[in-house]
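Only one structure is covered here, and it is reproduced in the block below.
As you look at this complex, bear in mind that one protein chain is not there, while each of the others sits in place.
== chain A ==
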Amino acid sequence: MLKGFNRLFALLATSVPSLSSLAQEQKAEAERWGVNMTQGVTEVSQTTYELHMLIFWICVAIGVVVFGVMFYSMWRHRKSKGYKAAQFHESTAVELVWTIVPTIILILMAIPATKTLYDIYDTGEADLDIMITGYQWKWKYDYLGSDVSFFSNLATPRSQIDNLQPKETSYLLEVDEPMVVPVDKKIRFLITANDVIHAWWVPDLAVKKDAIPGFINESWTRIDEPGIYRGQCAELCGKDHGFMPVVVKAVPQAEYDSWLAERAAEAAKMRELTEKTFSFDELFARGEKVYNRTCAACHQPDGQGVPGSFPAIAGSAVATGELEGHLDMVINGSQVNPAMQAFGPQMSEVDLAAVITYQRNAFGNDMGDTVQPIDILNFKNKQ
């Protein structure tokens, strides 16, 4: 609590903040004491909110009556006030009343709940389909019917998590690549997972659905206003369950179209890069970034791993052994430890080449070899 005042004070004292950051700060300030469910930005989230409030007020009303009687009784009917106990102990009529009245209230609650549920389950006739795949610990978004497909990783720097740097407003809720969607369009989500069960949740859309390996769940949304909507994984999925946020950026249709075209062009360019020959330094530098984004969660930023859980890269038999074995481990995953996923289908050839080059030459490993994207492609084609 005190920290809030400190932060506000620091903000006023140190520098004149830009207007936008002040506005952001105020919004954050309003959010921090948030006590209720968001009304969200879709029709479904609005109805869900209203349903939630309806049930809440019914509970409050029942509570007032029940506790009212109880507190009245505790006040009036005490021995210290000389109150003599009555001896009544049953009444079928009263029992019937308090069985039937709650039943009627429940039926009244069930009607709007059923209606809302039917709305939420109406996943037909969508304008856009996005496949969402949960991975330990990131999300992959495939825009079905286009070439666009990418991973969305936590972008909050490790130093903020470790309290070495001040935390940004969107701490733990920032990703490198948000899901971009058009407003006013019915978007259908096809939700699955690659390893364990995750759950894709964005409170402002009132969409929460489990991502289950081997099965595809459906959900949908239609966002009314452009904006950035943040959520998190909602099903315990292992070590970094708390570190796989969801960010959805809703934009007008025209902006969405140009974004999609841009992404498709990038994908085409990435395919071209597969043919290119890179220098060692280029690969090493790119590999470091890829490593920190993809590998460091388990193998640790210093390549030392976690004893008993995740093996070290530094001096490992794989990273300092035959190149073939290293390629196989990264591209096809481990045969014995499912935590080591098959990264072949997840990453571009360029990134795979870069990260393998990096691993073979970082953390004291000194193999001196470079791996080119074309080597990766050849390895994949050979299988």
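Miscellaneous remarks
One rule holds for everything that comes next: contacts are C-beta pairs under 8 Å (C-beta built on N, C-alpha and C of every residue); 3 or more make two chains touch, one makes a residue touch a chain; residues count from 1.
Quick note on the criterion: contacts and distances are computed from a predicted model.
When the unshown chain is looked up in UniProt, the name that turns up among "2Fe-2S iron-sulfur cluster binding domain-containing protein", "Cytochrome c oxidase subunit 1", "Glutaconate CoA-transferase subunit A" or "ABC transporter permease" is "Cytochrome c oxidase subunit 1".
For the chain missing from the display, the contacting residue among A:234, A:251 or A:354 is A:234, taking the whole complex into account.
Only one residue from A:36, A:279, A:335 or A:383 touches the chain missing from this view: A:36. Counting the whole complex, the residues of chain A in touch with the unshown chain are 1, 3-4, 28, 31-38, 47-48, 51-52, 55-56, 59, 62-63, 66-67, 69-70, 73-74, 77-80, 83-91, 94-95, 98-99, 102-103, 106, 109-110, 113-114, 116-118, 120-121, 136, 160-163, 167, 169-173, 195-197, 199, 201, 203, 206-210, 212-215, 217-218, 230-243, 306-309, 338-339.
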